[in-house]
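Here the complex is missing one protein chain, while the rest keep their positions.
Just so it is clear, A, B, C, D and E label the chains in written order, and each chain counts residues from 1 on its own.
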Amino acid sequence: MAEQPMTRNFEIGGAPHVPPQTTVAKVMLQVLLALVPGVLAYTWFFGPGILVQIGLASVFALAFEYLMLRLRGRPLKPFINDYSAVVTAVLFALCIPPLAPWWVSCIAMLFGIGFAKHLYGGLGQNVFNPAMVAYVVVLISFPQAMTSWLPPTALAEHSLGLADTLATIFTGRVPLEGGWDAITQATPLDLLKTGVETGRMVPEIRNSPIFGDFGGRGWEWIANWFALGGCFLLYRRVISWQVPVAVIGSVLLLSLPFWLADPDSNPFPLQHVFSGGIVLAAFFIATDPVSGCVSDRGRLIFGAGVAIITLVIRRWGGYPDGVAFAVLLMNMAAPLIDRYTRPRMYGE
Amino acid sequence: MLISVLILSALGIVFGLGLGWAALRFKVDSDPVVERIDALLPQTQCGQCGYPGCRPYAEAIAKDEADINQCPPGGEAGIRALADLLGREPKPLNPENGEETAKTVVLIDESRCIGCTLCIQACPVDAIVGAAKLMHTVIRSECTGCNLCLPPCPVDCIDIVAAETSPPRWQRPRPKTARTG
Amino acid sequence: MSEHLLILVSTVLANNFVLVRFLGLCPFMGVSNKLEGAMGMAVATAFVLTLSSVSSYLVHRYLLTPFHLEYLSTLSFILVIAVTVQLTEMFMRKSSPVLYRVLGIFLPLITSNCAVLGVALLNVQEQHNLLQSALYGFGAAAGFGIVLVLFAAMRERITLADVPVPFKGAPIGLITAGMMALAFMGFKGLANL
Amino acid sequence: MMPSQLKQILADGAWRQNTGLVVLLGLCPLLAVTNTLVNGLALGLATMLTLMVSNLSVSLLRGLLKPEIRIPAFVLIIASVVTVIELLMHAYFYDLYRILGIFIPLIVTNCAIIGRAEAFASRNSPLPSLIDGFATGLGFCIALVLLGALRELTGHGTLLSGAHMLVGDWGRSLTLAVIPSHPGFLLAMLPPGAFFGLALLIAARNAWKARTPAQSFTPLTQDAHET
Amino acid sequence: MNSSSHPVIRSGFLLGLIAVLGTGLLAGVNELTHERILEQEKRRVLQQLNEIIPTAAYNNDLLEDRIEIKDESFFHHPDPVTVYRARMDGQPVAALMTITAPDGYNGDIRLLAGVDTSGTLLGVRVISHRETPGLGDPIEIEKSDWILSFTHKSLLNPQNNGWAVKRDGGEFDQFTGATISPRAVVKAVHNTLLYFNANRDLLFGTKSTGANRDDA
Partner (left out) sequence: MTPSPIDEAAHEAGKRIHHFHGGLRLRHNKKISCRDPVERPPLPDLLIVPLLQQAGDIAEALVHTGDRVLKGQPIGQCQPCAAIHSPVSGTVEAIEDRPMSHPSGQSGPCVIIRPDGREEWFKLNPVDDWQTAGADELITQIQRCGIAGLGGAVFPTHTKMRDGRDRHIHTLILNGVECEPYISCDEMLMREQPGKIILGARILRRVLGAERVLIAIEDQMGAVQKALIGCAEFAQSKNISVIKVPTIYPEGGERQLIQVLTGLEVPAGGRPSDLGLVCQNVATAAAVAEAVTQGTPLIERYVTVTGNGISHPRNFLALFGTPISHLVACCGGYNDDVARLVIGGPMMGYPLDTDSAPVVKASNCVLALSRQDIAEPQVEMPCIRCGECARVCPAMLLPQQLQLQIRNGLWKPAQEYGLSACIECGCCDLVCPSHIPLVDWFRYGKGELRKRALENAATELARKRFEEREERLLRLKQERAEKMTRRKQVLKDKTTQQDRIQAAIRRAENKVAQKPDGQDGGTADDT
């Protein structure tokens, strides 16, 4: 076109013509950041074991992530770098006893990352919460390893240093006289369950030194720090308030009448909240966007469901704590819930 | 021993009678599914499925005489819809029936048309107008592109043209995203 | 009372027929591709199961036991069931052809849904009385139905996921069922309150 | 009947249309009794026997059966056969009988059996029906044995444990510890393990089949094309 | 329905026919196998009993010489306890009791305990339990020989407070991570001994109530 000599060509791209605000990796990193205080508290109360477990789990998680991506012929870089596998690993490590042998993490991650995540198509498409699948698999497969818990270092007559911890985790043998029986102890929830079942009174059971003001000594503080991290996520809008509120609220509401009716065989509501995995689950696990519900109403139902099932299992079931199962069971229900809680559209 | 035989045969006979009665009582009448199948067919009426039109094909499917992958104009989408309706596994289009092609219409080259009315007779949807000895034209909006009018035309004055896609009819392409997962 | 509650809890959750007892898996895998279909199946099965549970109990209690014909139980139970199913089928076929289409070949196959015969046999094994049998049958059906519907909803989501090719379809379905079984392990011990 | 047809029937029943791995019928016993190889094998044999007899008798009676009573009739026949087998096992393989428990009478409801009666025996003459019964039973047996082996191996690291219940006391010597001092992996023994195991078997079969080119409809998600 | 006038009758008749054939067959087979099946049932129970008391040690028909007792004050469980009495030439040798430990980790643990006339344990076996595999199940003889540690024990050996798991200051081992199951078993066995001590004569005295044989 002679008339317009200086026309010029451009490459085109889809709207909006503005750089995106965030990335998956940033989201996951925030979650990891929010977990830091809780983990530090954990280390403070129970020794360095947890750090080792986190390391182990992360390594195995990334290894299986890499393997599965290769097998599925999917690009490695974006998915290895999205940190979702690490989140899975950390949350799993926080569920197992600090001295669990190393192969526990290995098998757990095989099922968590390999089965629960990648057989469903990897990031974002898994129906079940990988970390919880991993935990439940090892819990039912190796009940002994998964029930030998440590008392808080404050109470333990002899606590393990880093060297001993490593030795224990990798050899499976406790480098102390007395072996396992010497250092392990039933968790507060265990004591409660077995105690109540053998007809002892809750206040009586709570006299045991491992109980603190609400939950177990140590455990309750760890819970507080996790809650703090959770609030950070809330503030950053990584998670929505519905889930945590629903979980903790329902726990309080539902355990209250039992406690009022019979305080001798039912623990104080706050004790329910602060013992076991409730707080961690409320802020970090039940909030997993992928395996959770989509709509706000859905999330409320999801949270309440987790709380109810957990309490039922604690009260009547065979396991001292039921959070993991509760989460998986609600994962099961999530698609159905989503279907019946589609939010109202504009003008509807 | 004897008792057992008696009892069970009694049971058997009673149930048998019950069933026979029920079979008569609840005899099924015509199958409403044909309608729903026919609704899924493109109504091109081209007969490529091997049946003289969409509805006969629908009836054949309902009677399990024809498979669901015989309609080229319907294409993959059509097959999928049928599979959904009938709760079957989707399968690729049967190549014997032809292959899925972009929608076309036909144009009669009026300069060559001799007005023999043969195409009018052939068109299953009366998309061609014109009287004997006068040139004919195709009503574009009503032509289904079945091409049945081509063979009868003695002077081959009917051409196939693509359905138009100028800016007003312009259709945004499917985003080509480097889908990673 | 609590004993009856126990029967329900046990059959629905702790010893869920599909996920723990391994009964009724074929329809579980077969009719779970569409939520609607699953719901239909759940209802149909619930109906048949309760009905046949009771009727087979009656046959056993008042026909077989008096004459010491326990060895005929399988035979007579399956006969009872087959007839119940057959009647249900003809009825549904008449009353709602659409549902009939959806359930397809599976209605006659309720006969060979082993949950149905299983309930009948277990009733005998556990020496249930009439009410218990009814509850047991219903509980089993409820457990079956609930799991089936949840499963169907999940599968609808999974079909949209990028599942590795060899696992598409049945395998990923089974994996999912396995995960459900995993979750149901949590109810272990509920049955002995 | 010509050998080609025979081969056809055998291949279909035993592998190509394998009830356990392809048609996915008879899943309950397949998952319930396969925590060891031997249990699987035992039930497999029982099932095979039932299939053959029932197919035979159904195809003999096929002329007389009206549609509305076809199913009940089949079921009656099958049930009789199964009960006979049950009684015999109760009398002669007592230990197996106790382990397999309710799943012996439940052979009646193994969808595979009625399925074959419907699909094959009621339309073919006795001999092919008999063979079809054998083939299908064989296929089912294969599935049971594979899964049983897989689970026993991962669960206990052994194979053929408890063979004595099938073949008498000398069978104890058959038990082979493939992985000595296997710590024991409970999951494989529990319900989830059963599901996972079967899933893996089928997936393996699919992968194997995919290597040998066969036309398969790219599934519903169009992303399959993009990925 | 292309059929002629009476499809109903016809189908009924057919089903009946098949039913008759089937039943005939079954009845026949049943006749043949009936005896042997009963045998098998008996043999199984005997096998269990003989694990505790060798066949040489008695010569009466254990399965026939049997009574049912109920005593919640000792057994803390509603279920009746079946007692098989072993006798040599009429003289009491031992009593084998099927007791139930109510407080296992996952509910009841059913045990078989044999006590000779002197009140010494001939042995204990677990008949059935629901304890957690891998934790509580070493109480089975197949999993470990912990259960054998009861053999030759009696009320005096060990002394009363020795009848507990080590963790509770007793003599019997617990398993790592699992105290409840062993605890339950020990308690139940101890109760049995106490009961035996209290009503030894009653146990051997009364003649067999051949009453309910068919729940053997």
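In the analysis below, contacts are C-beta pairs under 8 Å (C-beta built on N, C-alpha and C of every residue); 3 or more make two chains touch, one makes a residue touch a chain.
Nothing here was measured: the structure is a model prediction, and the numbers come from that model.
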item: Residues of chain A in contact with the chain not shown; value: 1, 3-4, 6-24, 26-27, 75, 78-79, 82, 84, 121-125, 237-238, 240, 289-290, 292, 294-295, 342-348
item: Residues belonging to chain C that touch the chain removed from view; value: 160, 162
item: Absent chain, residues of chain B that touch it; value: 38, 42-48, 50, 52-54, 72, 77, 80, 97-99, 101, 109, 118, 121-122, 124-127, 141-142, 144, 146-152, 156, 158-160, 166-168, 170-175, 177-181
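The working rule: only the chains that are shown with their structure count from here on.
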item: Touch graph components, with chain B removed from consideration; value: one piece
item: Chain centroid nearest the full-protein CA centroid; value: C
item: C-D against D-E, pair bridged by the larger set of C-beta contacts; value: C-D
item: Chain centre separation (chain B, chain C; CA means) in Å; value: 39
item: Centroid spacing, where centroids are CA-atom means, of chain A and chain E in whole angstrom; value: 44
item: Touching two or more other chains - residues of chain C; value: 71-72, 75, 79, 83, 86, 90, 161-162, 167, 172, 175, 179, 182, 184-185, 188-189
item: Residues of chain A engaged with two or more neighbouring chains; value: 74, 115, 121-122, 125, 137, 140-143, 318
item: Of all residues in chain D, those that touch chain E in their complex; value: 61, 64-66, 68-69, 72-73, 76-77, 79-80, 83-84, 87-88, 90-92, 94, 98, 184, 186, 189
item: Interfacial residue positions of chain B with respect to chain C in the complex; value: 3-4, 7-8, 11-12, 15, 18-19, 22-23, 25-28, 31-33, 86-87, 181
item: Complex contacts: residues of chain D adjacent to chain C; value: 24-29, 31-32, 68, 71-72, 75-76, 78-80, 82-83, 86-87, 102, 105-106, 108-111, 113-115, 190-196, 198-200, 202-204, 206-207, 210, 219-221, 223, 227
